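Left out: one protein chain. Kept in place: all the others.
The block that comes next holds chain A.
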Amino acid sequence: MPCVGDWLNSPLSIVQGIFAQNVPNSDWEKKVTEYFKEKLKENNATNWVPSLNDVPVHYLKPNSLVKFRCMVQDMFDPEFYMGVYETVDPNTNARVLHFGKYRDVAECGPQQEIDLNSSQTVTSERQTFYCVPVPGESAWVKEISFLTEPVQARVSPSTSYTPSRHKRSYEEDEDMDLHPSKQKEQHTGKSCCSGGDIHGCVEPKRLETEASAGHHVISPNCSPPLDLNFPLPGEKGPACLVKVYESWETFKVNDVLEVFGVLSVDPVLSIVNSEERDSSSLDPMECMDTAEEQRVHSPPASLVPRIHVILAQKLQHINPLLPACLNEEESKTCKFVSNFMSELSPVRAELLGFLTHALLGDSLAAEYLILHLISTVYARRDVLPLGKFTVNLSGCPRSSAFTEHLYRLIQQLVPASYHLRMSIESMNHSRFIPRKDYTANRLVSGLLQLASNTSLVIDETQLEQGQLDTAGVHNVTALGNLITWQKVDYDFNYHRMEFPCNINVLITSEGRSLLPSDCQVHLQPQIIPPNMEEYMSSLLTAVLPSVLNKFRIYLSLLRLLDYSISEEVTKAVEEDFVEMRKNNPESVTADDLHKMLLVARFLSLSVGQTTLSRERWLRAKQLEALRKARLQQQQCVNGNEL
């Protein structure tokens, strides 16, 4: 029986073992996945696996088991590879069978040759996904997910770190000059853990290499730095080519996955690669792909490592404070949920208080902000997305960087977010819609390629008058479509393709936003702090980390709850609606009913109720009435001013 270290450090040898035992029949593949599934089920075993999100690639041992939390950014074409192949020793004519699964390179001994015409060869198919870390992932998610791996510290130095040093020296000696990406890798490596200072011990070493890399002028055969294709500008972290071996049809673009697999950073990959590039002009077979495509589809392994997936699962959420899978009937998760639900109301009250302060004392706006933060598209009725709740927070003070600080607070609460500062400049010049680049044959990412439940905070207060050009108009239209239909039309040059999404959009503006929204809340600040920055940061420091964590759990958990409306309440709502229409048919339309039902839904959920009660319905109506009254009042004020 192999011990822990084995399946972690050299999973391929385990696979080899299983393969050798079962070789004549093809169910060895099933046995492999079963073996690893069992292993990972053991107590906290998943935490033992080093994560690419936290540990820089060059500290990980090649061909060891790693995990990676990522979003599928693009899907490449399926690959045919040698599933099983045979090697021959020309001297002794001895034949050995090997497996090609979980490998990039078909290995054979120095004295052996691969027999490509062997009858034993099995050609199989696998799919490659280009994955990036979840865009806009908050710093706290990275920190906590690293901290929840207590064994990491013990395991890492002995296993993954030391051998990788060895590998580094090999690379440094051999092909430091050949590796233009080296420099880049350092950057990537550093940024990986910018979230926390956990890597204090290794920091000096890295600084040192970076310093030397600083005057590392572009080497002769250096190509322009590879665009790693992150959706958001300024994103960092390892991009990865994830090779999936089974049921790849179930994954979609923009899905968030957690994969466990064999890390492959074999320098041979890069060599093979560069060889190909050299010879591409010579060999007609190789010029099938353009150089650009080559670069994108097989980037240097040190920059974009490969993971050969043994197990992959879609994540419902990326909040590390919650158990990864909630719908499982496990006693542990049930207990966790019920525990939390029991203390829900104090948490809600505290959160409301916190947000009220953040919104300068406006409790109504805080109430709506909570509803917004737990909203999620739970179904689509033909084209209509249900459950989206875009809030337009109008009346934001323009001068005092209020929106900036508000975003920082939200960032502390949600697992993934992005702050989009609207300006003529940014509208005209940034790329919102992902676009297919046919020369490189890849999907060039855009701002709006975001994972589900990402908070997109759009700041309209900085927008000045000016001329939008074509790109700008397209971008604004795309934002509008995103808000109304929760879909983004990706640009495939010859046609457009619709990708449904589920993004929470919060718009902060002075007046009514130019973008559509489900509900406009006019902010009525009670206090204007003289120093906004001080005020906001004091707010954040005043909250205990444990409380902050509770807020985070609260917001992520409530999103995942089910909801229903009883027959009785349906009747009551009906009555109510008819009544309202009777009095004043102009004031209440079907749209308003939609809104009220939405508010009622999230209001019920926000206090942990999964069915609508009469009181909640009344409260929802009351909230809506308050909000409307405020808007009317605002309109009057504006009217007077004119």
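Basically, contacts are C-beta pairs under 8 Å (C-beta built on N, C-alpha and C of every residue); 3 or more make two chains touch, one makes a residue touch a chain; residues count from 1.
What we mean here is this: contacts and distances are computed from a predicted model.
With the options "Proteasome subunit alpha type", "DNA replication licensing factor MCM4", "Sorting nexin" or "Glutathione S-transferase kappa" in hand, the undepicted chain maps to the protein name "DNA replication licensing factor MCM4" (source: UniProt).
Interface note for the absent chain: among A:A20, A:A94, A:L384 or A:A625, the touching residue is A:L384. When the missing chain is restored to the complex, the residue among A:S10, A:T33, A:T46 or A:S118 that touches it is A:S118. Interface note: of A:D74, A:E235 or A:E624, the residue touching the hidden chain in the full complex is A:D74. Listed residues A:A106, A:M341, A:I424 or A:L561: the one in touch with the omitted chain is A:A106. Touching the omitted chain from chain A are residues 74-75, 77-82, 85, 100, 103-110, 112-125, 249, 252-255, 268-269, 271-272, 275-276, 279, 281-289, 379-384, 386, 436, 438-439, 441, 443, 473, 477, 485, 492-495, 497-500, 563-565, 570, 573-574, 576-578, 581-582, 585, 589-591, 593-594, 597-598, 601, 612.
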